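Okay, handing you the structure first.
Note that this complex is displayed minus one protein chain, with the remaining chains in position.
Let's look at chain A:
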Amino acid sequence: MSTLAHVGAGASGAPTSPSPEPAKKSRLAYLLLLPGAVWLLVFFVIPLVQLFTVSLQSQFPGYPGYYYRDVNVGNYWRAFTDFGPHFGRSLLFAGLATFFAFCLAYPLAYAMAFKAGKWRGVMMILVIAPFFTSFILRTVAWRQILADEGPVATTLNTLHLLPGGRITETWMAVVAGLTYNFLPFMVLPIYASLERADHRIIEAGGDLYANGFTTFRTVTLPMSMPGVLAGTLLTFIPAAGDYVNAELLGSDNTKMVGNVIESQFFRVLGGFPTAAALSFTLMAIILALVFVYVRKFGTEELL
């Protein structure tokens, strides 16, 4: 920690201002940077490179589970042709879950920022608190809540609102589980951006005779866009890669790409290259989506 002691010395202002003693300062910067950056290189970048090489490996004929270095693009071809529907489901379910999470999160974040008053801190704690009960336990609880004899399915069935007669082992249960599990990741960034927003500007909307909805649409919502952007990414990304909800709440017809990756790694002998190709494709799709999304809405809040 002793290197930290010198940080205060040169901390003379905003990050954009040129530093007075560049050489000395940047040496200190590299010292601060080094341990964390090395850790991320060794346990994030190098493993990703390894994942990529594995995704191109081939199997020794007759020796399942033994691979040699190769440029076997066929792994990617197989990933798409055999598991295309799983990719589709992952993106679709994650998209739906993100949309529902937004619909649920916005009113909560809005109430926290504008209506909660001194209860703000308490509500913030309440949003995070369910995390401390293991997320697997909570997902199993959803299986009980949505079960055929459970309160939700029986109510909907009495009202004849449930086409197939059940929720568990359908896509509805999987999307409900995904929505639930990643909801706090949507609430917190939206709340943060609404709280930062200047409340006087919103009042000004009312003073200028805009009605509640117009004020919301033209003033409040645009001001919270950075939070909405961050929240959508923080919900969509983990949801697209999740396999626990599909495993615990769904059936074979609702398996997502995460389920395939998991079973190719652990239950299929010789599945490593396919699983690696699937993982890499998933990451590429998500990074491409993030890139397009961020280009469209701006990066300021993310980096």
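The rule is short, and it goes like this: a contact is a pair of C-beta atoms (placed from the backbone, for glycine too) under 8 Å apart; a residue touches a chain by one contact, two chains touch by 3 or more; residues count from 1.
Operating definition for what follows: contacts and distances are computed from a predicted model.
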Among "Glycogen debranching protein GlgX", "Cytochrome c-type biogenesis protein CcmE", "Putative polyamine ABC-transporter integral membrane protein" or "Cell division ATP-binding protein FtsE", the UniProt name of the subunit that does not appear here: "Putative polyamine ABC-transporter integral membrane protein"
Touching the absent chain when the full complex is considered, from A:Ser26, A:Thr154 or A:Thr218: A:Ser26
Positions on chain A where the hidden chain makes contact: 1, 3-15, 18-19, 22, 25-26, 28-30, 32-33, 35-37, 39-41, 43-48, 50-51, 54, 104-105, 107-108, 110-112, 114-116, 121-123, 125-145, 147, 149, 180, 183-184, 211-213, 233, 237-238, 240-244, 248, 258, 261-262, 265, 272, 275-276, 279-280, 282-283, 286-287, 290, 302-303
